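For reference, the structure discussed in these notes is given below.
Partial view: only certain chains, each at its native spot in the assembly.
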């Protein structure tokens, strides 16, 4: 390998990329456990299909749009790397192979649209969703990743490299981006039948906990891996991730105990995710005590924020707005207060003598990504709804989307299952005639 | 006394319960069931083969009532459960000899 290469850093980034990959299945379980049993599979497969679609697009043109040489003004990459041409075995990004960097960043591009799916649980056509994912990463995620993550000595993305918005691991590009898109889609698709009336409780909290456990685990790759090297900055990001998450879980649990009288499992899981979201942009610029503060604030604030949807009447089903949008904003803005200037980045926040400068930059990043993502997602969702239709029919929604869209049921636990099935099903090799049926 | 049993579409339970409440009946016992009738089930694909599953989820409700209320109650349930589509289910009534409230030992109508 060429000079400047580090096997240690490379090993680290490879494994971090694998960890971030695991977050998408983790998210699938987190979301899948939270829906009612009749839409479990749809929820799972909305995340898994993002793995499939985005990976292929990334190789075809996504990497080039996000990390190709800047096409002008820091807005988007050019087409130099179409089909990954010119990326050879020995090419480096910093101290690691380009392939390692490309793999790591790909996993971010995959999970971001998957996050959106939680806002439209139980009611989106699978084909429409797949189309949305393909278009959304193309016109929203790839450009925004360029703005935030592409560094080229001041000639890179306009938010991060040119304007000094600090986003260590994706508070804006990933979480605000997905959260704003989730809000847009929740508005476009409308409320579920029974919203506000039916509690629609999680069908499997152990599945939710599995999801949150895998997310937490994978998030070390997400945050510490964003140092792109196994060094002290990564170490600080690692510890900050752990303690902010811990603090946020405590914050959420305390909030709900006081407000509703119980410490819930779902609260523990949601609090942890809220903490992970909030520390994402900040983990490379705050101290561990700062991380605890950010965590507690995010945990309690997101716990409060999830009731907004009842107040304003939008059905953000699994709280993508309450957790990712709100958590992402909190984390991004708090950098303006808590950045020490001594961790990974040199800018200082208000509490460390840096004045309001960094806070202003952070606000810029937040507003730009929020507005861009919301507007384009709304337009895209509306276009799909008006053409091929985005929402399933009322009958399908009542009977359950798993059956209608995927011809499957999540579970068959019946002790007599096999016998019942044997007795009462008839194998057919051609699609069954579409006669009047009772579902 | 009578025991009214209703096998209905799960998502009509809502309406049935409200109708019963309005009628003045406050207790019922529910079991999950599956039904097979002239309605058809759904199609599932598994490993390159398609299957028609004819068994369809139903809710089975039992309500103990006074003899006098029985006929009317049946009508109430039937009306509330109806969607007009195939598979709406059945309601039937059988005579009851005795009914007891476990907590108090009260018998007959008082037990309800």
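Order of writing sets the chain letters: A and B. Residues in each chain are counted from 1.
Convention: a residue touches a chain if its C-beta (ideal position, glycine included) is under 8 Å from a C-beta of that chain, and two chains touch if they have at least 3 such contacts.
Everything quoted here is computed from the prediction, not taken from an experiment.
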Composition of the entire complex, counting every copy that the file contains: A x3, B x3
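Rule of thumb we're sticking to: only the chains that are shown with their structure count from here on.
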CA centroid of subunit A to CA centroid of subunit B, Å: 44
Residues of subunit B that touch subunit A when the two form their complex: 9, 11, 34, 36, 39-46, 49-56, 85-87
In the complex, subunit A residues that touch subunit B: 398, 403, 407-409, 420-421, 424-432, 435-439
